[in-house]
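Missing here is one protein chain; the remaining ones are kept as they sit in the complex.
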């Protein structure tokens, strides 16, 4: 754990992380004279809002706030690492609507519904989540390109878990 | 408990109170844009230092800091109420140097060593504190006038308990 | 199966989720907590080996959703589901689904849950097992002549209830034989008019009663009892204080109750921890079976404290198909235990629940004191679930010591930021009536009423 003040990239990563998670509503971080405050709407939205706080340039010297760098890690859901991926402004997160098993393809051996780089439209099926043999198709809901797939085939996924990232067209 | 910002008299009373107690080293109080900070030396001194913080004029409106007004009361020693009396700048507190019994007079029926209004010099005996039949004379150590006697004859007193207030000549 | 469980999905929240996690840890079982979004910051989520979000805060889409729970169990590959109490713990359909999906369930079979959950069926089973039930009709009676015959046998005072009624509607107490025919005719015709069904239940009306229950545990072959719990201190049928042993039983009654409970379990082929509930008639000094709870109960620690037996561990052991490994002689009741259910409710305001943030929590401690709770400093009580924030259980060498210790522990307990029932528990425990042990289910209501009519504040201001 670094005790130096965070640089601009680290602050950006924290903002991205806060955007990606579902359980962070507010985050405040003070590091010497660098202050970061993030507040989000209640509704977990797939479309990320622009980062509301622009970090000030890192100060040359700063009193160490010992707990600050640890906060994001502690606040993270105990259940599932939210992957290190940061979400850009035009990226949409696809989440599991129920706890179950993730399937990348319609049946074993068949090609995957989508791969990274594939273009999708709103009703493109991205994957299946199985709940007690009931197979639910998960659709893209936006038009764009699959940029990241965050889970493995046949992996257990919890309610709200990020499955894929889609970069919207436009 | 009042939720209005303190006025100048109340702030003064808090400073006085902090001066009177033995267990307050630092006290900080923020009430909207009124900020009060007091810091004292380690050595419990019978001679009060001038109040180190001059309170700013009370602001017209201020966010309520809910815990602030309660703080002085909570910080008070569990053992002994420090009496409501505030100490003026030229007043000296005489404290019990040991746990024991306070005697106002040299023996039962005899006149008290001192009464309120009496003038004392440095070696005037003010009272006796008895520890297991050993009678210790408590002397004034300053020249002045007895202005308050804070304990009753034959009362148990704990270590450091305020016994009398003497107003210094000058 | 016949081998220890290796992993368990805990489909519950709060203190009971924590209780099961602790038992799993001590047994080396992987604990997977199924939690809702409303509990993401809770202590059980922090302490479980793994935590899986199964749905939103609303219980019907998470803790009460059989598909969400079973899906989590299948996806995360656990050996069995521990349901705790409440939620799905006595839901026969859920258990049938577990059986269909071949997911283990820490509890009895769906069939046993269904049979014991049906009040009339349970009463029939009890009678077959030779267990006394409240004198009265077994089922609903639609014929006036039959109803008259049953009523005449039951004795006075008796209670007539419209079978299609409920919530206090269509009920009448009959004090003497003189008014029986008239009352019966009237209530049946009223029921016909109001509900389109004249059927009634008839049973002895008991006025001076205690609530006494027997803790049982069975592996399907060996049925043991862990003595009784006395839950007479209730408010509006909600248990407030439970204790063991009961202050009113003698050895013979105690033995009779325990044997009745064991006979019932044997009759139905019971397997799991369970509670057989009785009313105890103070006047006749006799007892009647009321119902059976086919799950672990809130107040199980009371029996653990006097027996030294860890009921949750035994549940898990039995669910793995292992035998209990104890005989009735191994169960020795020592001393006395009292439990207070601490709720985030305001006794001054008709016990209105008050969720909120706990600014400071300090658990009481020391010898004989156990506080089962999921709260901690900084925890926000979510508004979605019940108001119980913990259980204080104190053991003493005898009832007097248990009461003194409970009072001492209640004094130490600090829950700042929300209003709790802790001061109300102190009030009850300090009454001469509670100390004497001589009270009935009306005691708490009478205490509240006396204070109201005396114009006294219910409680002194206190933290």
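A, B and C are the chain letters, set down in written order, and residue numbers restart from 1 in every chain.
The working rule: contacts are C-beta pairs under 8 Å (C-beta built on N, C-alpha and C of every residue); 3 or more make two chains touch, one makes a residue touch a chain.
This is a predicted model, so every value here is computed, not measured.
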- Query: What shown chains does the left-out chain touch?
  - Reply: B, C
- Message: One chain is left out of this view; which of C:6, C:25 or C:172 touches it in the full complex?
- Response: C:25
- Item | Per the touch definition above, residue among C:362, C:433 or C:452 touching the missing chain | C:362
- Task: Would you indicate which residue among C:95, C:309, C:388 or C:418 is in contact with the undisplayed chain?
- Result: C:309
- Note on the structure: Residue list for chain C contacting the dropped chain reads 18-19, 22, 25-28, 47, 301, 304-305, 308-310, 332, 334-335, 360, 362-363, 365-373, 376-377, 395, 397, 401, 404-405, 408, 411-412
- Note on the structure: Absent-chain interface residues of chain B come out as 22-23, 77-80, 98-101, 130-132, 156-161
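The criterion applied here is as follows: only the chains that are shown with their structure count from here on.
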- Task: Name the graph shape formed by the protein chains and their touching pairs; answer line, ring, star, complete or other.
- Result: other
- Query: Ranking chain pairs by contacts, what comes out on top?
  - Reply: A-C
- Query: For chain B and chain C, what's the span in angstrom between their mean Cα positions?
  - Reply: 56
- Give, as an integer number of Å, the spacing between the C-alpha centres of chain C and chain A. 42
